[in-house]
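Pasting in a structure now, in structure tokens, and then I'll have a few things to ask.
Every protein chain of the complex appears in place save one, which is left out.
Take a look at subunit A:
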Amino acid sequence: MSDIRRRDPRKEWIARNRLHPRHLEVLAELGRSDGQGAASEWMGPHGLMRRNPHAVGFIGPNGVKRIDRSGVQQGQGSGGPQASTAASKPRVEIEAPAFLVAVVPDMAGGRLTGHDRDLLGLARRLADADPATPGAVLAVVFGEHKEDAFGEAGVDRLLHLAEPEVEGFAPEARLGALVAVEQAWTPRHWLLPDSKLGGADLGRRLAARLGERPATGVWQLEADAEAPSGWRCTARGAAGTLDFQRAMPRLILALAECAEPVSETHHAAQALALPEALPAQLARIEDLGQVAVDPAGVALSEAEFILSAGNGVRDWEGFHHAAEVLGATEGASRVAVDDGFMARHRQVGATGTWVTARVYVAVGISGAIQHLQGIQACDKVVAINMDPGCDMIKRADLAVIGDSTKVLEALVALVEQAREEKRNAA
């Protein structure tokens, strides 16, 4: 076929003429989209590209016409940036891995923590180092979890152990399970987070049981041809005052930010099962459960659950009562502190305490930028407010528009009712 473009002047004329009865038909024939109502670009009679500026762009959220030259956004119906990036990530499947890299994430609160994601990024580096013989990342997860994005975090194989004996604080049963993993698949590397959430304890137990000398507090990994494993690591020691450069051992306990988390690929997270049931063993440590601690005694910066009050709170008695019933640590915005309703050390925000709560309930707080900075690290933010347009509502995962006093009263009633039912059932 020849490369010469054959033009049909009549069809081009019809394509330009929106009133022509065959206009749409011809447009489709010429391969131009009619999504915007008219063709925005076509070749003129002398071979020049002609543009119709009225046909490009879209109407923005404020009713103003916007033209996006990058061509990414084509109007409101594009589904947002999140949806498009998730779909466009290339999916990686490793059918027959040459070796396994085992990772045991902390899963605090049933989700992968930032530390876990960094560790999975490190595991990916180890697994993908040689493209000819790719390894697979195996995540061993204990107990019930709420995570559904293991694939996005870089997990190829997922071993989920939800037996009752590994639930709660059961280091010996978990250690038994990890030894079973070692016997079943013999991973080339073991990676655990060096964190207080359980990874540091379990990792050291595993090292003692396997007889491996681990590297603890690892924060850097470099390829090194001279080392037996092909890698060299830098580990913190002596209470954080020394760096040890050493060949990488089989078992690593790594610090947070040891590697970049996986962001560009999507992995299979294929479920695995242990070939045999977990070995029964005598539990020498018995877990009697968590002890109720006084939430007011927990430092604001490390409290897990904060109920915070702002200018919108009128019934302070009710607020303190709600905090007590919910078992939440009390916080406050700057206005509430300045007005003398709360103590200065309860202030949340850039000028007060930067909090790291998992759940932050903001009652009557409009969300000044300093306050929003202070709650950046919070996972779930709940807002109770009268004003539906305030900044806190935009930040919140769940916002209830209404009178905070009444909502808190209803919430206290619900919690007390649930406790009563539980007591009656027991």
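Following the convention adopted for this analysis, contacts are C-beta pairs under 8 Å (C-beta built on N, C-alpha and C of every residue); 3 or more make two chains touch, one makes a residue touch a chain; residues count from 1.
We take it that contacts and distances are computed from a predicted model.
Within the choices "Chemotaxis protein CheW", "Electron transfer flavoprotein beta subunit", "Amino acid/amide ABC transporter ATP-binding protein 2 (HAAT family)" or "Glycine cleavage system H protein", the name that UniProt assigns to the complex's undisplayed chain is "Electron transfer flavoprotein beta subunit". Residue A:207 is the one among A:127, A:140, A:161 or A:207 that touches the chain not shown. When the missing chain is restored to the complex, the residue among A:223, A:271 or A:398 that touches it is A:398.
Only one residue from A:160, A:188 or A:380 touches the chain missing from this view: A:380. Annotation for subunit A: contacts to the undisplayed chain at residues 68-70, 72, 82, 108-110, 146, 169, 172, 196-197, 200-201, 204-205, 207-209, 213-214, 216-217, 219, 236-246, 257, 260, 263-264, 284-293, 297-299, 302-305, 326-328, 358-359, 361, 372-373, 376, 379-382, 384, 388, 393-403, 406-411, 413-415, 418.
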